[in-house]
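Omission of a single protein chain aside, the complex is shown with its protein chains in their original locations.
Then we have chain A:
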């Protein structure tokens, strides 16, 4: 008797006989992948943006339960406000349960702190695009590295001050410009100044304004892959922006040691979902959606950048003297048109143009 064409999946819990006739073992490939992933380790780059004093560094430390941000790393913290927006990034190797991760926290001191804040997002945009550019250059290199170091910004956490009214023009401008190039996760900082009702109405207002301005924050509706994803992400979208409280001090509450803020009228527990939404943010960023965030950065934001760059360099190239004397005269400024020469020429042209600009 010959075998059926496709083996059926094993009934759950059944032990396979010694000479099993219908089990090839391809699910072991998952195990192979996981071993490889564990060996290689992961990378995650997160950027924090917001005015000074909103608790950005504290929140990062709380998220990763260690002193990962700039403030904790510098020996003497100067409280000066820089004249322009600076970009400072700090990297750490963290490990948990055998999984290694290189975590990079990128801080932006000076954002929104000046008197005139026009274009203060530009250094940030430039930084993000520079990371894409360096990845692109690595990718088109002739001799590429086996694993290109990923310094692209995967996620940008934007801190909204808890005014309780609405988004400020600066917030709207920043998010509008940057939601197209990076995943933005807005959070309401220092949310312990808002009561629950104020918090809900503030959130609603913010969501309205985001929608009105066409700002798409993470998780973006258009990138939901299937119904299951959409269900999960809809729940998250209803809670955006998360109202968070950060803390690096531990207190004893009900016999347990927890992170919190102690005041005369009570103790705010950071990880208590009745008090603030820090736990939701942590779950989103780390436990469930980290890979998804990275994927969207790699496959959508980075690809958008790449396509734009390739088109730009195509325009550059086609305005040079043509390399093929037999090419028909073509009108200037048509970047999408492929010349009569086959694609390999275009690819080579890309490589030349892009690497000459290095």
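Methods note: contacts are C-beta pairs under 8 Å (C-beta built on N, C-alpha and C of every residue); 3 or more make two chains touch, one makes a residue touch a chain; residues count from 1.
Definition applied: contacts and distances are computed from a predicted model.
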- Just by its UniProt name, which of "Septin 4a isoform X2", "histidine kinase", "adenine phosphoribosyltransferase" or "4'-phosphopantetheine phosphatase" is the chain not shown in this complex? "Septin 4a isoform X2"
- Using the definition of touch stated at the top, determine which of A:41, A:82 or A:161 touches the missing chain. A:41
- Task: Write down which of A:91, A:122, A:163 or A:195 is the residue touching the left-out chain.
- Result: A:91
